[in-house]
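Here's the structure, in C-alpha cells; my notes come after.
Yeah, one chain of the complex is gone here, protein chain that is, but the others are all in their spots.
Labels A and B are assigned to the chains in the order they are written; within every chain, residues are numbered from 1.
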C-alpha cells in the first residue's frame, strides 16, 4: 500500500502554529465584534412580553421561532451533515470532507451573522438577531460549502478559513445589492447562494490550477463504503431541500408553496438523472456520482421561483430539465473544463450548483415576469413580490428584468471575487499540500491504522513473498 | 475474490435503453397529468390572504403547514433514509438498496399525488394539494418500500418502477375503500400501508420464486460496516415513528396522543426484541437482524390505534407483544416460508410489517369497539371516530366490525394485486439478473474497485504464493 511520502516534501504542510493562530485570533475578533454589535432581537429578548403587547399578539406561538425553527434545523443539517457527508465520497479524504466543512462552517456562521447583520438587521448601532438570522447565516455558509466542493482535497484548512472570510464578505455585499438595491426575490438562493457560490469556487480553483494533479489520481476515486457515506449527505440534502427553499419565505402560503414546489422538482429530478446516468454509460450502468449529485439539481433550480406560483407541474418541468443538464455536465463538461479550461472541479459543483443555479435564476425571472394579479390575487400579488413603498409601481415584467440583472451581478461578483481570493490563496504561506499528497487525509489529520485485518496484511504479504 | 461472472450469462441485464425510456416516458406523463390536474390547495395558494379571511383565521400560524410540516419532514426521512439504509445490510447491495429505493420513491410520490388526489382532493376538475397530500404520498410510497424489502436484490430497477406504478394504484383504491367506503380509522396505516404493502410484496416474491437462489447465498449476508449502515435506517425509522403515526391525525390532542402511544410502544418493543433475540440463539448472543428490524414492530402495531385512547400501558403491551412475534418470526417463520411456501423474503418483511400490521389492525378494531363516551368525552368521541353526517349513528362495536373488515379487504387486495403484478414482473423483458448474480450491485451499478489495500491484495497474494 503506497502511503504517500508527504509531509514537507516540496511543501511545508506543518499546521502546528499557523492553524491555531488563525483560529484563535479570529475567534477573539468574533467575540469582540459580537460584544460591540450583536444583541437579541425583540422575539428572543426577555422583554418579549412587552413586545407582544405592542405587536398586539395574543399568543407565544406567534413568535417567529415557531414559524421557522423546524426549517432552521433542517437547513442546519443540510450544511453540516448534508454538505459534509456528500464530500466523503473520496476514499481517503473523509476526515477532511466532514472536518474541514465543520470548521469553515462554524467560523462562517459567526462572521455571516455580523456581515449580514450590518446590512439587514442593524438598528441603533446594534445587530438584533433571531432565528431568521441563524438561517441566513447558514445560507451564506452554504455558498462557501459549495465553493469548497471545487477545491476539495487540494487546500489547507487555513486556506479554507481565509476563503471563508472573504467569501462571506462578498456574499453579503452581493446579497445586499440583489435583495435591497435591485429588490430581487431569491428566497432559496439560486442566485445568491448557488450561482455566486459555484462560480466563485470555480474561479478560485482555476487560479489554483495544479498541472500535476494526476499524481494523486489514484486517490480521486471512491470506495464502496465511502460512496454509501456520501449518500447520507445526498439524501439529507434532498429530503430537507423543501425546508431550505421555504425557510425564509413569508409566513403562511409562501412557505407552504415553496415546500411543495421544491418537493415536486426534486422528485422529477431523480428520474431524469437516473435515465441519463444509464443512457450515457456504455454498459447502461448507473453511476453513483450522478445519483449523489445530479438528483439535487432540482432543488437548486427552483431556489428563486419556489415561493412564486410556479405550480407543481412547472416544478416537475424545471426539475426534469435540471437533472438532465446536471448529469450531462458530469459526463461531458467536467472533463472538458479540466482539460481545456484548467478548471479542476473535485465535486463537480459546476454541474450541481453553477448550471442549475443559472437555470434557477432564469426560471425565477420568467416566473416573476409572467405573474398576474389574476393568478396571485390582488393582495397576494403585492405580498409575493413586496410591491410596496417605492416599489409599488413596479410591474411583473420590470421585476423580471431586475431578476435577470441579479444573475449578472452575481456572476460578476463571483468572477471578480474568486479571482482576487484565488490570488490570495496562491501565496505560498498557507501550507497546502504538494500535488502527490492531495486527496489524502494523512497530511492534516492523525489517521488511524487501517482495518485490523488490512494492517495485518500490510506487514505480512511482503514477507512471505521472499521465503 | 470471486467476482460473479454476471452480465448477460443466462439473462440480459443491459439497462441502457430500457431504463432511460421508462424513466423519461413516465416523467413526461407525470408532467402532462400534473399540468392538467394538480394545483395548489387554498393554504399554499397566493390567494391565502382572502382564504384566511373567509375561514376566519387571525394568524398565518393557523395554516396547516405549521401543524404538519415538521411531521412531514420526519416521515420524508423515514422513507428515504429510513427504508433506504435499513436495506443496506447486504454486503454488496448497498447502492441498490439506497439507490433503487430513492428511484422508486421519487417516482411513487408523484404518481401517488395523482392517484390519491383523484380519490381525496379532487374539486372542480383539479387536485388541490397541500402538506397533507405530501405526507399521504410518502405514506403510499412507504407501502412500496415495504414490498421492495421482500424482493430486494432480485429485481431490476425497471421491475421496481413497474411494481411501483401498479402498487401505488392499488394502494389508493384500497385506501379509498377503507377510509371512504368503510369509514375506517387508520392514521398510521397498520392496514393500508403495512398489511397491504407486506402481503402484496410477499405475494410478488412468491410469484417470482427463484429455485436456485442459493447460488448467491454468499452475498445474502452482511459485513460489519454494512450492519452499522443499516442501523442508521433502523434508528431513523424508530425515532421518527411517532411522527409517522401522528402526521395526519386531527389537529390537537389526536396528534399529541398518537405520538405518545407510539413512543411507548416502540420503547417496550426494544426490550422484548432483545430478550427473544438472545433467548432464541444457542449462545445467547444478540442478532443484528432482529435489532435492526423487530425493534420497529411496535410502531407498526399501533399504527391504527395510536390516535385512539389506547393509553400508554396499552401501548406498552402492544409493543411488547409485537417485538416478540417479530423476533420469533425471524427465527422460525422466515426459514419456513422459504423452504415450504417458496416465499423468499430478503428483509423479512413478514416479520416486520405483515404480522405486526395484522396485530395493528386487530388492536385498532378492539380499541375502537371498546370506545366509550366516558373515556373520550362527548365531543371527543364524535371527533375521534368522525361519527358525523351519515355515520352519526354508528356505534363503537359496529365501528370495530368495519375496522376488522378493513383488514380483510386489505389482505384480499394485497393477494390479488400481488399475484397480478407478480405475473407481470415475471415477463422476461424487464432485465432482472440471473440467480447467481442476485444481491450484487455490480449488475446495475458502476462499482468502484474495493478499498485500496484490498485491491492491492487482490492482485498480490496469489503471486507471492508461488515463488
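Worth pointing out:
Simple rule for what comes next: contacts are C-beta pairs under 8 Å (C-beta built on N, C-alpha and C of every residue); 3 or more make two chains touch, one makes a residue touch a chain.
Keep in mind that this is a model prediction, so the values were computed, not measured.
Note on the undisplayed chain: of the listed residues B:119, B:176, B:381 or B:415, the one touching it is B:381. Only one of B:28, B:235 or B:331 touches the chain withheld from this view, namely B:235. Within chain B, the residues in touch with the undisplayed chain are 1, 61-62, 66-67, 70-71, 74, 91-92, 218, 221-225, 227-228, 231-232, 235-236, 238-240, 242-243, 251-253, 255-257, 259-260, 263-264, 266-272, 274-276, 278-279, 281-288, 291, 295, 309, 311-313, 316-317, 320, 375-377, 379-381, 383-384, 450-451, 454, 457-458, 461, 464-467. For chain A, the list of residues touching the undisplayed chain reads 7, 14-17, 19-21, 23-24, 26-27, 30-31, 34-35, 38-40, 43-50, 52, 59-61, 63-66, 69-70, 73, 76-77, 80-81, 84-85, 88, 92, 94-95, 98-99, 102-103, 106-107, 109-110, 113, 129-131, 134, 157, 225, 229, 232, 444-454, 456-457, 460-461, 463-464, 467.
The rule we apply is simple: only the chains that are shown with their structure count from here on.
Distance from the chain A centre to the chain B centre is 32 Å, each centre being the mean of its Cα atoms.
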